[in-house]
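Encoded as structure tokens, the structure appears first; notes follow it.
Only a single protein chain was left out; the remaining protein chains are all shown in position.
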Amino acid sequence: MDLYLLSPVISLLALALVVILLDLFIRRKWILGWVSIIGLIVPVIFTLSLWGRNETSFGGALAVDHFSLFFHLFFLGVAALVLLSSTEYARKFAAFRAEYYALILLAATGMMLLASTRELISIFVALELTGISLYVLTGFLKDPKSSEAGLKYLLLGAVASAVFLYGMALVFGLTGTTYLEGIAAAISAEGLLDSPALLMGIVLLVAGFGFKIAAVPFQMWVPDVYEGAPTPITAYLSVASKAAGFAVILRVFYEALGPASLDWGMIFAVLAAITMTVGNIVAIAQKNIKRMLGYSSIAQAGYLMIGLAAVTTEASSALIFFLACYALTNLGAFIAIIAISNKIDSDEISDYSGMVRRAPLYALALALCLISLTGIPPTAGFMAKIYIFSAGVNAELLWLVIIAVINSVISAYYYLRVVRVMFLGEPVSKEGVHASSGLRIALSLSCLGVLLLGIYPWMLMKFAETAAGIFLP
Amino acid sequence: MIFAIILLPLFSFLVISFVLRPFFNNRPQLSAYTTICAIVGSLILSIWALISVSGAENHVLTSTSYQWLAIGDTVINIGITMDSLAAIMVVTVSTISLLVQIYSIGYMKGDGGFARYFAFMSLFTASMLGLVLADNLLFLFLFWEGVGLCSYLLIGFWFHKPEAARAAMKAFVVTRLGDFGFLVAIIFLYVKTGTFDIGELHELALAGVLGGSTLTLAAIGIFSGAVGKSGQFPLHTWLPDAMEGPTPVSALIHAATMVTAGVYLVARMFPMIASSETAITVVAIIGGFTAIFAATMGLVATDIKRVLAYSTISQLGYMMLGLGAVGIGYASGHLDGHHALTLGVAVAIFHLFTHAFFKSLLFLGSGSTSHATGTFDMRKMGGLRKVQPWTYVTFVIGSLSLAGIWPLAGFWSKEGILHEAHAYTPVLFWLAIITVFMTAFYMFRVVFLTFHGEYRGGKEGSHSHGLHESPKIIIIPLVILAIFAVIAGWLPVGDFLGADVNFSFFGALTSWLAWVSLSLGIAGILLAYIIYGRKLLSAKSIGQSLGPVYTLLIRKYFFDELYERFFVMRFLVDGIFAAFQWVDTYIVDGSVNGIATITVAGGKVMRKLETGQLQVYGLAIFIGILAIVAFLLIFS
Amino acid sequence: MGLDIAFWVLAVVSVGAALAVVLMRDIFRAALFLVLCFFTVAGIYITLSADFLAGAQVLIYVGAIGVLIIFAIMLTRESRRGSPSGRLRLPALLIGLLFLVTMVFVVVSTDWHVIAELPTEPTTTAIAQALFSGEDGFVLAFEIAAALLLAAIIGAIVLVREK
Amino acid sequence: MAVGLEHFLILSAVLFAIGLYGVLAKRNALVILMSIEIMLTAVNITMVAFSRYSHVISGQVFVIFIMVVAAAEAAVGLALIIAIYRSRKTVDAEKFDLMKW
Partner (left out) sequence: MDFPYLSIIVFLPVIGAIVIALLPGANPRRIKLAAAAFTAVSFFLSLALFSMFDRSLDGPQFVEQLSWIPAINVQYFMGVDGLSLPLVLLTTFIGFVAVLVSWNIDLRVREYFAWLLVLETGILGVFCSLDLILFFIFWEVELIPMYMLISIWGTGRKEYSAIKFVLYTLFGSAFMLVGILLLYFQAGTFDMIALAGMGLDSILSSMMAAAIFFLIIIAYAIKLPIFPFHTWLPDAHTDAPTAVSVVLAGVLLKMGGYGMIRVAVGIFPETAHSYAPLFVVVAVIGVIYGAAMTLRQTDLKKLIAYSSVSHMGFVLLGIFALSQVSMTGAVLQMVSHGIITGLLFAMVGLVYSKTHERSIPKLGGLVRQMPVIAVVFSVAGLAALGLPGTSGFAAEIITFLGSFGSTMVPGIHIYTILAITGIVLGAGYILWMLRRVFYGPPRDEYNGVPDADKLEKAYIFAFVAVIMLIGLYPRILTDVIKLGIQPILGVFYG
């Protein structure tokens, strides 16, 4: 039991505690945000120091491998950007800023654990750690919309938890173990492949995790929660929570259910097709930009699920790469929205009219991110799509890829509509938009990332390949 | 050197449009002088070429060619050939062109587009000369379209007149209809033989390599180009309308040169076309029919230039008939080889040659009358004999020549054609002979209406300074042309072209055919005199008594209505094309928009599922689970 | 045999109590029935020889959750309006039944590997060992659970405290 | 017929279905929360039954964690309900539709 392997998690947890404790002693609360941001360096350093190690601990429950370390960095990065984008927004929370930052860090802790645990109980608890932090964060504004969103998220999240617990129970009951390795071994050893309970277990697991990644028809909470949550949290939800979902699915399905006769890839393929189509089509009809991005994130989950449907290492590495690109892009979009909505105090797309003349850089950044979400070069989104579609084609999922590309076309319609409103519309007022330094840093980071990945994606792809490499049979 | 014949007027065009027009616009005469100098140069060179050709071996001078295109095996060369046929043509073209340009100085004086006019005229002359000299079909086509362009530009010279603009467009589009066939034939021939070279094509045709339906189709295609250019039935409708252009243009382009390009083309390709009996029969029939068909319309037209235009069409029909008749003789074996081929060309080109002089004379004469009266409507003329004696005399000479009265130029060339027609196409011969009568009649109808009787234009119809004779610069070309209209028939054109034609000044009167045609011509003149000179018969009552026939003629057999109003507008544009547009809007584009609408509507419907009720969302989760279970049950 | 009877009794009572929870209009009584249900489930744990869990069930569910809910009921003063059923009653019934049928089918048609005899030892030590020995990795879960509780406490405080 | 694993599993399924019905059909957010607790309890029964019939203790360990999580969730959930009640003066789930479409 090597606790050092857990050092990134522990240091992050400690950071959360430090922030809360610091709250008691300092008066200038803005420091808290920067403490939590700068403090993230510690877990990052720990993570980097672990790079290359491929070990397990806690009797196999914790894995420190490329996959988990990649996701450590991923969640830490996302948390950093979310924190940066919250520095100004958090003023709304008055006395609760420390709690806000701490919960973001706790959620990140949960997600990091999700990517690295290999045992059902730990997975479940980590999932709930993430979940509960996010429920609270969603309701953090405590205005009617925010509380309502929080409650919906919590109740539905709890139902989803019950569902996948049921699934886990079935799997456990059949195999007699909660370790992923053990499950895989038991399934192949005891000839459980055709067992109805296993199939049902998988279905329930798909449903439970589907809730996390917002796959249709488990996605219905998404738009409401995204709309109601504080915008940085929406960004966090749309990126980190989804990524955590995918990470845990990859873990569970590849490591535990890899040998299952049930072609769970097929289930994901069908869900992917439905998800992207529903997400895109409904997004067209949206007028609230956060809600629209909610549907858009559903659609993106659909594309991501191609990486699950095609059960190959290449597909998982494409999925991981897509996640990273999507994270940068979506965060960029949300950060720009935060910057703009801080000023105009509205999330209606129509209020973004003529934004390019009021806030040219923010409008341009938002446009860039929307273009990336559409998948038009030279942006990260394009490279991500190329990569994941190529994995899909290679796995002979041509039909799914065709549906996906048609969906990309549909998506252009609503993404570009926002661009159009910003670039073509008459400005509602002449007032410019000025954002805090945190937001500006976060926005430039993500936009640079989007462009960089669009032009030179190879570094990250290699990372993703390495991360996915652990699933090699 | 030979290239210079083309290049001189082309250079003149370039000088006028890029130097004189932009920089010396205040001195428009310069452009006229430039043009005339260039054409004089061309004329001198043409005559030199004519002399050289007669001395050259095989009567052919060739020039080096340049490679226009080379892709793999496809190599297209472009060059020129000067043979006797071309030599005759270049001399004719440059002569008439020169005279018309001189005339134009007077006629166009004071027109705002003076320089532009001469620029176009230069370009036209260059293209026409190029057309004549081209040694291959593709190069020929280049100039073929070039003269068409100039014709278009010059018909529409007074572009502010809607009729002129309309006529210009009509001319271009209708001839292009013929050119379509021509172009297809060129391509077809190239694909079959691998060459555009006219000489090589002839050799292939004569050697029988090129034959059968290929030859027939190609020949008919080429002829369709000629039909368009020469205003033959059924593409004749543009030529009368083309009279909207300035009169010298009508004289040069729509009487003497461009419209004869069709005849020249058939003559140029004669060995090939005549090798197909079907094709050459078509040529003969179209020619013969057009001759009489156009003449009938000339009988009733009231616009002096239109009468002349119909007459031109009719005479061009004669030329085609001449070619066709000899060709039939050749194809059916009555005539043999080389003799037949040169004879056909000689007969047609001879008539082309004489016709060029007297018809341009007539046009220029009509221009002179309009110079005085300001109109071309014969109903507003009359009695000009007294004020315009020079014009009158030259016009009558031209008319007599056209009517084929011995010993004027028209007689000789027309006799040649009638003779061949009688020999090989008896039916068409009778059409042609009736046409002789009509020709004489309508020409003298013009003479009597215009120059005899009382002036009917009224005060306001005349020019401000009253009726008067035209200035010298107009009269001199008329006189020169009149001289040619008399003597052109005596020149040994046929011999020069290699045909063995026995020319005897009085001997011609010994054939019965000459007497028949002469007497018909005189009868026509007499009838015109009775009706329009003496007014013994009322033209009006004759018109009324003929009723529907008269209407048919005056409305030009309703061809304009048929083509423009019915076929183009109603059938094509408002019919088929409108249907296309409907399809485009509602089906092609409609389905595109429809898909978009359905998608957007789908979004609007599906968002309604998102009711905001968390329990609906929960329900969806379980429906999803059950659906996956069902899916698995069904698919495994 | 005694266990069988106990099972049947407990099963019937727990199902009845659960039904009462979802069918009662009186929210207060529903909460009490929930507590009853939790109690019977604790009994079922005993029939499954999970003694420690039975205790924990009583402590956590009955003690903590039950009380919390009753508090909440009183705080929100919703008892007057009761607990009516919503518009989705029928679909909910249908889906619930279908799900039940599916699960029953799955349970019945699966060939479970069953060890029929009762475990002999009490579970408390075994659980403690499993939790803290470190060989089974449940100590990891335990640590995560600590973080989770921290998050929950922070969250509950933040949410309930007025500004 | 002796009571065996299937009985417990079916009992658990029944309870789960009842909880499910409660979640979907009841309007009071508190009752929904209570129904969710029933669902979790049902899962617990399954876990324990498996644990008993395969003599593997980790099922029971799992249940402990589920209980902890359930308690935490209940706490946060009730906090949210109270927060929402403060602003909206109702806990009727059908009225929570500020955000839709």
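A, B, C and D label the chains in the order they appear, each numbered from 1.
Definition applied: contacts are C-beta pairs under 8 Å (C-beta built on N, C-alpha and C of every residue); 3 or more make two chains touch, one makes a residue touch a chain.
Since the model is a prediction, treat every value here as computed from it, not as a measurement.
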{"item": "Displayed chains contacting the withheld chain", "value": "A, B"}
{"item": "Which of B:G146, B:G262 or B:G489 contacts the chain that the document leaves out", "value": "B:G146"}
{"item": "Candidate in contact with the missing chain, chosen from A:Y166, A:Y303, A:Y387 or A:F471", "value": "A:Y387"}
{"item": "Option from B:Q581, B:T597 or B:S636 whose C-beta touches the chain left out", "value": "B:Q581"}
{"item": "Touch list for subunit B against the chain that is not drawn", "value": "67-72, 74, 138, 141-146, 149, 152, 156, 159-162, 164-166, 168-169, 172-173, 176-177, 180, 183-184, 187-188, 190-191, 568, 572-573, 576-578, 580-581, 584, 588-589, 592, 596"}
{"item": "Absent-chain interface as seen on subunit A, which is shown", "value": "317, 371, 374, 376-378, 382-383, 386-387, 389-390, 393-394, 398, 401-402, 405-406, 408-409, 412-413, 416-417, 419-420, 423-424, 456-458, 461-462, 465"}
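Note that in this section only the chains that are shown with their structure count from here on.
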{"item": "Chain centre separation in whole Å, for subunit C relative to subunit A (CA means)", "value": "31"}
{"item": "Geometric centre distance via CA averages, subunit C-subunit B, whole Å", "value": "102"}
{"item": "Touching two or more other chains - residue numbers and ranges from subunit B", "value": "607, 610, 612-616, 618-619, 622-623, 625, 629"}
{"item": "Sites on subunit D at which at least two other chains make contact", "value": "16, 19-20, 23-25, 32-33, 49, 54, 58, 61, 65, 69, 72-73, 76, 80-81, 83, 93-94, 96, 98-101"}
{"item": "Residues of subunit B defined as touching subunit A within the complex", "value": "596, 599-600, 602-604, 606-607, 609-610, 612, 614, 616-618, 620-621, 623-625, 627-629, 631-632, 635-636"}
{"item": "Interfacial residue positions of subunit C with respect to subunit B in the complex", "value": "86, 88, 91-92, 95, 98-99, 102"}
{"item": "List of subunit D residues in touch with subunit A within their complex", "value": "16, 19, 23, 29, 32-33, 36, 39-40, 42-43, 46-47, 49-50, 54, 56, 58-59, 61-62, 65-66, 69, 72-73, 76-77, 80-81, 83-84, 87-88, 93, 96, 98-101"}
